[in-house]
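This structure is in structure tokens; I'll ask about it shortly.
In this view, the complex is presented without one of its protein chains, the others remaining in place.
And then chain A:
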Amino acid sequence: MSQRNSEKITKIIQNHKLRRFLLYSIILIMILPLLYLLIWSFARRWPWPYLLPEEFSLDSWRYFFNPSSGALAALSLSFFISLAVTFLALCISIPAGKALGLYNFKGKKIINSLVLAPIIIPPLAVTMGIHINFIRLGLAGRVIGVILVHLIPTIPYSIKILTDVFAVLGDKIEEQARVLGANSWQRFFYITLPLIKSGILSAGTMVFIVSFSQYFLTFLMGGGRVVTFPMILFPLIETGNRPLAAVYSWVFILAALAFTIIIERIFKNKELSKEYLQL
């Protein structure tokens, strides 16, 4: 009996070791490429078959920060567009999520499918179709046109996330506030908003990331006149300018990462969670 037990334990330990080994190697595969990319960003000369650059330099980074490269301007435009898309998507998705999460009504099934359809049906096809109409309306080649098309691939995610949040939340608490005499704006700002905050955070982050990394829709709708960050990174990869493309990619990754972390830090502050507890 005890022998069987100890056998079992050794097996569990072996399993555990194997599991760790597998996990760490998979994680390594996820991380090493990023480090390798970082080395490339400091390379001046790195011919085949050298394992490390022959010459290191800060030239590519300097070029990036030089205003004449337009990189920082493109980065700010990217931030501006993605923040605008995030704001619009949330304004659209909070009421929509409430309707789909709390109420039963005619046509709900169809609307649910319509909401999720842009995840499955390629936005590329849809945008190519609508491009001609945007040209006619004077929206193509302008920031506003780009913001509008970015809504197509993003709102399915934000509506879906907020629908789930509202479905879990239910409408009991808001109902209580109504009975106690709160008007609808008070109910929204003091009751609903704090309660769905975490849902807004994940929906907002998702929308931002999808919009921020968008290449094709911006390229098509912006027609080369709306120069977001992906617009200047793409030709660098295409022409094989490795050190510079590596710098731009790293900044791109860092910007996305910083946004996600900052949003989490700012909005997960204690003040708000205290308010939440008082409810």
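Quick note on the criterion: contacts are C-beta pairs under 8 Å (C-beta built on N, C-alpha and C of every residue); 3 or more make two chains touch, one makes a residue touch a chain; residues count from 1.
Criterion: contacts and distances are computed from a predicted model.
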item: Listed names "Carboxypeptidase regulatory-like domain-containing protein", "AMP-binding protein", "Fused response regulator/phosphatase" or "Sugar ABC transporter permease", with the criterion being the UniProt name of the chain not displayed; value: "Sugar ABC transporter permease"
item: Which residue of A:Ala74, A:Leu100 or A:Val226 touches the chain not shown here; value: A:Leu100
item: Identified contact with the non-displayed chain, of A:Ile155, A:Ile191 or A:Val226; value: A:Ile155
item: Among A:Leu58, A:Ala73 or A:Ile119, residue touching the chain not depicted; value: A:Ile119
item: Interface residues of chain A (partner: the chain not displayed); value: 15, 19-20, 22-23, 26-27, 29-31, 33-34, 36-37, 40, 48-51, 91-93, 95-96, 98-100, 103, 105, 108, 111, 114-115, 117-130, 132-133, 148-149, 151-152, 155, 159, 209, 212-213, 215-216, 220, 230, 233-234, 237-238, 242, 245-246, 249-250, 252-253, 256-257, 260
